[in-house]
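What follows is part of the complex, with its chains left where they were.
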Amino acid sequence: MTTPTASYRSRVQALVTGDALQRILALGALVVLLLFFSAISPPFRTTDNFTSILVATAVNGILAMGVTFVIITGGIDLSVGTTMTLCTVVLGLTVTKAGLPLWIGLPAAMAAGAFLGTLNGLLIAKAKLPPFIATLGMLNVARGLAQILSDVKPIYFEGNPEFYDVFMGKPLLGIPNVVFVMFGAAVIAHVVLTRTVLGRYTFALGSNEEATRLSGVNVDRWKIAVYALCGLFAGLAGILIGARMTSAQPSVGLGYELDAIAAAVIGGTSLSGGEGSIVGTIIGAFIISTLTIGLSIVGVPDQWKLVITGLVVIGAVWLDILRRRNRA
Amino acid sequence: GGSATGSGGTGGTKPYIAIVSKGSQHQFWQAVQKGATDEATAKGATITYEGPASESEVDKQLTMLQTALDKKPAAICFAALDSKAAGPLLQKAKDAKVPVVGFDSGVDSDIPVTTVSTDNIAAAGEAADQMAKLIGDSGKVAVIVHDQTSQTGTTRRDGFVNRMKEKHPNIQVVAVEYGAGDPVKSADLAKAVMTANPDLKGFFGANEGSAKGVLNALKETGKENKVVAIGYDSGQQQIDAIKSGVMAGAITQNPVGIGAKCVSAALDAIAGKTLPKTIDTGYYWYDKTNIDKAEIQAVLYK
Amino acid sequence: MSVGDLLVEMTDISKSFPGVRALDGCRFELRPGEVHALVGENGAGKSTMMKLLAGIYRPDSGTIRFKGREVDISSPRAAQDLGISIIHQELNLMGHLTVAQNIFIGREPRGMLPFMLDEAALNHNARTLFEELHIKLDPRARVSNLAVAQQQMVEIAKALSFNSNVLIMDEPTAALTDTEIDELFRIIRQLRERGTGIVHISHRLEELKQISDRVTVMRDGKYVDTVTTADVSTQSIISMMVGRTIFEEAPEVPEKRDPEVVLEVRGLSRGRVIRDVSFQLHRGEILGISGLVGAGRTEVVRAVFGADPSDSGQVLVHGRPAEIRTPTDAVAAGIGYLSEDRKRFGLALTMDVETNTCLASMASFTDQLGRINFRRTRETAISHAKSLAIKTPSIRQRVRNLSGGNQQKVVIAKWLTADTEVLIFDEPTRGIDVGAKSEIYKLLNDLARQGKAIIMISSELPEILRMSHRILVMCEGRITGELSAAEATQERIMALATQRESVAAA
């Protein structure tokens, strides 16, 4: 292993194994979609519409970030959708029923998310339940609780008109704050995943949990941390969706988990664990929302939307697979 | 929700009425349950009330109806997600001499002793006429529906669209989108529709969630009071929007009334009284002008 | 013999993997009824060469002739159909299935209907096979419950069950102790009589003399030479392999052992596997643990390390009782463990050399906010890669793509980085070439000199004898004796290792 060759090889390596290519690819798919719709539909290529797409991406994007961490550990979280709902309800109760100020309600909502996430983590790390089952159970529990706490009625944030403005207001370039919140969250998530020990262990867990354990890493604790983090993101998503609806709707949220997972996987996160990136996930989330909005703008009937969405999910991931294959 | 007033089951002297509705998680169905429960307590009957989580779960509703029959009730109130699909079970009820009272969109079958129904088609038609009036009988409008696979969804959509075709030829229904009754998804779709049709004059939101979606969309795009919004059912957000004029008006049925009439009709049937083929609980158009009237307030839920 | 008689002939074989030229114009030939040893340093390309022959990879260029006919071996099945069977370097077993089901997977005896299984026949066939081979295994045992060595025997039995005319064995002896190895060699000789051609890859060069007729040496993916075993000395084979001569330094036993006891184990027990094990480990000492496979050595050290629970017993570090319930506790207490199965327990295969090197000591590379200092991780990884001569295109290479021996070096690098006071090496030289081996021996001695306390489990008696300052021998979960370097001999160790209880439990 002579240094010159090494450094040369490593440069090649970096090019091929680095997430770079993968992102470029997903990004390519997104660009193709955007160009396609822009080409066939003038109304699609309006700033207003692009803003709508950004806004529509926020909630799913943030859910998907949390899910990305979980999937990289080799796990899955089916409960993010309904956890999100529960968090919105918690927010609603704190600010309306309990009449506490927003700056208490928002942390409370996120805490609730982190709490449910921790429960998932405990069930998975300590009780050794398969993530699929633990979080499937939690999906129902969270949904039930959201309805019980809200008495199956929406909770309106009448007392807090500022709530809507804080998140949906457009002080910057006419883009609602939710969008900046999403990108802010993305930056944090990216740094955590790539630059911190939590991120490093997230990958290690997904790569070989036993080897990680035998390296003296407290895998249980870190796994719980990852699920808690995922719950935290769900809490944030809950806040955003609450702001958009100016209310907590106990019955929404079901099905959001699949969109989030799809976003992550389309973005190149591997369900077998050990691989993934936040950038990819964000792109994946954009692909989904662009598709949904694009299709309804060009007036595709609902049943065809289903088929096309299905095919795009398959196609996008397939593309990523082919890329990996050529690499390995 | 299947909360039981008194113990479920055949026990006790009170007549037991099993109510199988179309839903449980929407406030509309909650209001129906409230009406039924109050009536039951008033008239001294026990009821159970349940419905599937979504209005597309035909098969799950059949299981509920079957379970209801197993409980040997004195009568059954049933809002069929699909009447024909329920045919065999209704036959069972008939054979078991359990009177069946149909409600909501009704049960097209001769088995029910009566049907406490609202004419969704006519109601949505009313919405169409109101819309026409509000936009000067010409221009583009769009419909946001909760889904295209449930009866409430399709009847309200068709009621609105067909009335426009028949009575208001100058009005184009440029889009029908399905938002699963999710106020956010519906909002995103409504925004897309407005993007595609910048000159859109009006929206009809075919249930509470869809109507909320329309309101959210208008709010987010700053088109409040620029685009006419018409809703369906009630709920806080719609009521406020109507009071503030953001929503021109909405159709409401009488969920509490439906619940109450179901139970009373069931009790009459048990008592062997003959009942009219249909009991129309009617629907109301409400807007700024009449929203505070007693008879409207009576049929609204928050 | 004329070329016509050749069973296998591989010429100008080249094969590249991303970033690695594994094989470069390599050749290899095999005659019927010969045992042909294939040797070379870690990463020389031995396994890859044989994987081409077994239909697991396709060559980028070059030709493979089988019985004189040029063939394209496109899949494992194709290889089987030609009568080529292989024992892989790594175990490839279906843990949830039984021994018999594993051996005959893909060749199940069918019942009355073509798609129905005949389980009785399956187990019977397995039993007869074992009788032929004098292997003691229960056909109905679940493979995941067997010890490494037993699993290796299953692999061997499976490969033999094909009655192929070419049998490739990629380090079959790595996981075996002398008794099983003798058994295996007896079988190999049988096959040789039958005219089977046998490829034998091994890093235990003393075996070559015992069993092989010819030796082919590879280096850095290139063909070096093929020689008749009888004509050459082991030393010259070694120098062909490494392109240099290695000085086998004599074991240096410290005149007087440091009195300081770093680690002490008292009455450690678990079920039948570990029975009342007690021992002391001194500063600067290399304590060898010997025994037959299945003696419970791994179980003991795993229990000490907190990887497995123990029913009773106490672990003291520097005389103070240490509450070790998890590996985390162990590492905190200054104990490091290199597993005998690196793929399963040692490495995050999809991650790169750098990450694996630092995995056991991330804390020391991170600040309070949990941010990683990448400059230091990189420098650490590079320096270890250099000092251990890890053969990799870069420290960014995924460990999955390294050769067996180089993977082992990465595991060692990980624990050197963690810099724990006690180091437990379980079969540290398993699957490692002589060059690397002597490097590792040197390393162990250096570490001991630096005052580290070292436990070394090994199934290779010469290794144990050569390296240990003191030797513990285990049998059936008990420590049956302790020998000082001076008094230890192969015979004494074997005597203790086979000292079974008169009333053998279970």
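Lettered A, B and C in written order, each chain numbered from 1.
We take it that contacts are C-beta pairs under 8 Å (C-beta built on N, C-alpha and C of every residue); 3 or more make two chains touch, one makes a residue touch a chain.
A quick note: this is a predicted structure, and the numbers were derived from the prediction, not measured.
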item: Complete complex composition as a label formula, though a single copy of each is shown; value: A x2, B x1, C x1
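Keep this in mind: only the chains that are shown with their structure count from here on.
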item: Pairwise touch network: line, ring, star, complete, or other; value: line
item: Chains most often in contact, by C-beta pairs; value: A-C
item: Farthest chain relative to chain A (centres taken as mean CA coordinates); value: C
item: Chain whose Cα centroid lies nearest the overall Cα centroid; value: A
item: Intercentroid distance (Cα basis), chain C paired with chain B, Å; value: 71
item: Interchain centroid distance [CA atoms averaged], chain A/chain B, Å; value: 34
item: Chain centre separation in whole Å, for chain C relative to chain A (CA means); value: 43
item: Chain C, residues touching no fewer than two other chains; value: none
item: Chain A residues touching chain B - in the complex, by the definition given at the top; value: 41, 43-44, 46, 48-49, 52, 55-56, 59, 147, 152-154, 156, 158, 164, 168, 176, 241, 244-247, 249-252, 255, 289, 292-293, 296-299, 302
item: Interfacial residue positions of chain C with respect to chain A in the complex; value: 18-19, 305, 307, 326-328, 330-332, 337, 339, 344-352, 355, 359-360, 362-363, 366, 369-372, 374, 385-386, 389-398, 414, 418
item: Complex contacts: residues of chain A adjacent to chain C; value: 1, 5-7, 9-10, 12-14, 16-17, 195-198, 200-201, 203-204, 206-208, 210-218, 274-275, 327-328
